[in-house]
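All protein chains but one are shown at their positions in the complex.
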Amino acid sequence: MSIIWLILLPTLGIFIPLLCQSNNRNMITSLTAMLPVASFILLCTYTNQVFSGEELRFFIPWISSLGLSLSFHLDGLAYLFCLLIIGIGLLVILYARYYLSDEDNMSKFYCLLMFFMVAMLGVVLSNNLIQLWMFWELTSISSFLLISFWSHKTEARKGARMALTVTGSGGLALLGALLLIGHITGTYELNEVLDKANLIHASDLYTPTLILFLLGAFTKSAQFPFHFWLPHAMSAPTPVSAYLHSATMVKAGVFLMARFYPVMAGTEQWFIIVSLTGMITMLIGAYVALFKHDLKGLLAYSTISHLGLITLLFGLGTQLAAIAGVFHIINHAVFKASLFMAAGIIDHESGTRDMRKLNGLWKYMPYTATLAMVAALSMAGVPLLNGFLSKEMLFAETLSQDTLGALSWFIPLLSTLAGMLAVAYSLRFIHDVFFNGEPIDLPRTPHEPPRYMRVPVEILVVACILIGLFPQFIVGDLLNAASSAVLQKPLPDFSLAIWHGLNFPLLMSTIAIIGGSILYYKREVLFEFKEQFLAEDAKYVFESRIQWIVSKAVQIHKFFDNDSLQRYILCLVIFALLLVSSPLLELLDAGGDEPRLGLSWLAIFCATILFVSTILTVIWSHQRLKSILALSVVGLIVSITFAYFSAPDLALTQLSVEVVTIILFLSALFFLPQQSPVIDSPLSTVVRDFIIALLFGSVIGTICYALLTRPLDSISTFFLENSLTGGGGTNAVNVILVDFRGFDTLGEITVLGIAALGIFKLLAKIPLYLPRTDSTGRAWATDKHPVLLALISQSLLPLALLVSAFIFLRGHNMPGGGFIAGLITAVAFLQQYIAHGVDWMAQRLKINYQLLIASGLFIATCTGLGSFMFDRPFMTTWFDHFHLPWVGEFELASAMIFDLGVYLTVVGATLLILANLGKLTTSERPMEDI
Amino acid sequence: MELTYAFCVGALSTGGVFLMLRAQTFPVILGLTLLSYAVNLFLFASGRLVINSAAILNGSEHYADPLPQALVLTAIVIGFAMSAFALILAMRARADLSSDHVDGNDVENYKPGKAIKRRKETV
Partner (left out) sequence: MLDHLPVSLVLIPLLAGIIVLFPFIGNNTNRIRSLSLLFSSLLLISSIKLFLVVQAEGIFIYALGDWQAPYGITLYVDIFSSLLCVLTSFLLICVQIYSFAGEDTQGQYYHPLLMFQTMGIIGAFLTGDIFNLFVFFEVLLMASYALVIHGGGKKKTQANLHYVILNLAGSALFLFALGILYGTFGSLNMVDMQVKVSSLTEDQTILAKAGALLLVSVFGLKSALLPIHFWLTRTYSASPATVAAFFAIMTKVGIYSFWRVHTGIFGNDAGSLANIAQDWLTPLAWLTIIAGTIAVLASQTLRVLTANLVIVSAGSLLLMVALNTHMAATAGVYYLIHSTLACAFMFLLADLIIKQRGKAEDRFVISRPVSQSRLLSLLFFFAALCLIGMPPLSGFIGKVFILKASLDAEMAAWVWPPILISSLAAMIVLSRAGSTIFWRAKGQNSEQYQAQFSQLFAISLLGIALVSMVVFGGPLSEISSQAADNIFNMGHGIKLVEKVDA
């Protein structure tokens, strides 16, 4: 069976608790345990292969360009961790069944626990760097969910978020490190990476890689200065703490160091950073642990201290130290898990974890007490227990290293000190809780827990003793396999024995034990000493840091983005100005060498008017009626300009658009304030704006001049040559519009149609009131629709329609076309509106403008689709000349149908807009009250 | 001639941009309209200036460049649609926010002191 099943089975196990939503707790528990048990058995079947130094692999490619693949391997180290993860995991599942109360959602808990187990297994089994990181992050996520399991408790939420933030940011650093490693070695497969130690050590990216790498490892393993999150993760249910914070998650960091030991370790930087961090963490953890009144708090800090110990061992740089590190991983997992469970039992049965209340529990739960004491003694490193052995090895190694050169003797000294502290807090755990007088007002009277709640503790404690007594027999092979996987080379010979004869390490242990006892005996002194420093709660420190960041962010954000459109536009204009003007600096001469056109008086005249009326538009922009007049003059001149420079179509279009626009402006003006402040912003701003505008204008002008005075070799000769032969029209512009680039026109009329719809939406239920009077306070004329106007406009209507028909038909060959015709028609109808009012028109003219738009667009599109029938691309036009008696020669072109579509859309859109705007002035609209 | 033309385009865009930087909706829309005139003239100019040779085939051998004209036509139409929408939107804003200030906040009558205070707040 492939090793993938090691992780696949628990993955399936995630869903089992969700599926069985029954209230039978035993059933949920046993069903959940089933698959992990299976994968545990599977693991055992690999034992011989692994112990014989074999490495089993499983590989499927996934995202090759990323170096990401589904690739797992099982070697000694992975095996060891799988053993811890699944084994202790099963014990925790059993334990949790009794720990969780009825209101806790058990299936959710188990689901998350399995999720975490899978993530953890993924980390230790991964043979691909990026996949490893993937599972690494999954452990952060799942632990976030587990810590916040009691999400109604604020400390649970805060602790969870703190853990997530710290480990998560570490994870990001780790990702960087792994990518760098992959970049250096050119492979993301772990087993290949591990062979390339020299490559990595030689690379100049080594130092950044190492720093990022250690950031990842230290945050996860709660090393100083990132250790503060771990105690707050204790707000999780105790089974979670027993699992995550003793055996598995916090071990992920040290696992990482062990895993990459061959390629990352072995350099000066590694030894300095890792050993010092480990040492500091070990001391701080042990020191703080001594003063914790909370049972779990004490254990948490002791965990930190022991993790520091392991880190130190990996930092010492001798091979035996690394082996000792691996050994202590095992031992710590075993005794710390049992201790957490014992603490959980005490909490569960007595209702508090405060050691100032918990006293003399020996009477009430002697059995549990014994178990807890054995485990605690092992934590203290007392002989005949497993804790002693690895601590002994530590002492031995601290003596045989020279990490700090001449100052290396610090290390054994400080280690002994840490040992003393460890003994002290272990004694405190034992004495305060189980002896030391009577319990003080406990919520409930403590008693022994249910039979099976003790089983996990028993198993673990037995393990402590057995390993302590027969190390070589119990864990010898396992340790060999794991250590050789760590070192990736044949091991030096070492002996796991209780008795190495009288030597320094033994002396150090003795000192530690005796000194520790004295420390505990004299603890009052220490406590008083500690009282001098007020401890601040990391939770609130962290929270306030976050708050600070957020508030700063808000400040900065507000400063840049003040919700002012003027600023936005200013940014846009300046940005565009910079972009467009930067190349112009290279342009030697604005004017090119094309022959210029002669300047005519008409041109000068027009230019002057244009200039003046532009200025007037600006100046009068606060007196709106005037400014609109000035604007219309500008429009007029523009259309004249088009006409002058041989663009009759443009001239016509501009003119007709002008008319409609002005009507639009006038009717909108009716609802906008007539006057607006002469100066809308401080003078400095106005000046600044003007300067920027001037710059922009001059740059645009310059470019325009530069273009005009340079030759252009364009594709348009093609249009002139083919417009008659290919497009069937002599008016090249119109042929381009309906044929060569008909697709543009289709889009253009669509825009017009959409605009009409949008405006309709805008005017729907608009809360506007009719102004009673004009700006000067005079009431509006009562005679809304003068008879004379009505008469004239009515008689004009057919004429206008005739004109538009004419313009439409000649479009293909002479200036004109659907668009202009459409506008003329629209204006003609508009005039009727003006003359007779909306109500009058509504009765007579029963056109649905929406329908008009739709059918216009429809016709235009279908004309284009027609060409599909002849198996030609969209909008391929067809035209032919016919001869009828009396009528004479005439032409039919599909383009004309398309133009009809344009015509209809324009009429529909324009009238939809203006008629609805006009509706606002109908009688039923409420008048504004004065 | 080219110089005059370019000058006009420049003037139009200056006016347009300046008005777009105003605080009331109406001037801004005026500005957009001015700017669109400038744009159309500019786009038209990209085909160079020619006199009395409209792109209507009549056997003469020299014509104005029809393509920019077609482009400008499209631009005019789209510009019309856009400014119409913007104008009505301005009305709507005036109705909904009871102010014709582009940011909706009611500072219709500008007073120096007030503005300076406002600027202090933002800083």
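Note that the chains take the letters A and B in the order they are written out, and that residue 1 is the start of every chain.
One rule holds in what follows: a contact is a pair of C-beta atoms (placed from the backbone, for glycine too) under 8 Å apart; a residue touches a chain by one contact, two chains touch by 3 or more.
Note that the structure is a prediction, hence the values are computed from the model and not measured.
Checked against the full complex, the candidates A:P492, A:G747 or A:P798 give a single residue touching the omitted chain, namely A:G747.
Interface note for the absent chain: among A:L579, A:L683, A:V787 or A:L884, the touching residue is A:L579. Screening A:L42, A:L175, A:I430 or A:V618 for touch with the missing chain picks out A:L175. The missing chain lies against subunit A, touching residues 61-68, 130, 133-135, 137-138, 141, 144, 148, 151-152, 154, 157, 160-161, 164-165, 168-169, 172-173, 175-176, 179-180, 183, 546, 549-550, 553-554, 556-558, 560-561, 563, 565, 567-569, 571-573, 575-576, 579-584, 586-587, 592, 700, 703, 706-707, 710, 712-719, 721-722, 726, 739-744, 746-748, 750-751, 754-755, 757-758, 760-762, 764-765, 848, 850-851, 853-855, 857-858, 861, 864-865, 867-868, 871-877. Annotation for subunit B: contacts to the undisplayed chain at residues 16, 20, 25, 28, 32, 35-36, 38-40, 42-43, 45-47, 67-68, 71, 74-75, 78, 81-83, 85-86, 89-90, 92-93, 96-97, 102-104.
Criterion: only the chains that are shown with their structure count from here on.
Distance between chain centres (mean CA atoms), subunit A to subunit B: 39 Å.
Residue ranges of subunit B in contact with subunit A, taken from their complex: 1-28, 30, 33-34, 37-38, 40-42, 44-58, 63-67, 69-74, 76-78, 80-85, 87-92, 94-96, 100, 102-103, 108-110, 112, 115-116, 122-123. On the side of subunit A, the complex with subunit B involves touching residues 558-559, 562-566, 569-570, 573, 594, 596-600, 603-604, 607, 610-611, 614-615, 617-618, 621-622, 624, 627, 631, 634-635, 638, 641-642, 644-650, 653-654, 657, 660-661, 664-665, 668-669, 671-673, 676-677, 679-682, 689-690, 692-694, 696-698, 700-702, 704-705, 707-709, 712, 714-716, 719-720, 723-724, 730-733, 736-737, 740-741, 744-745, 748-749, 751-752, 754-755, 758-759, 762-763, 766-768, 813-815, 819, 909, 913, 917.
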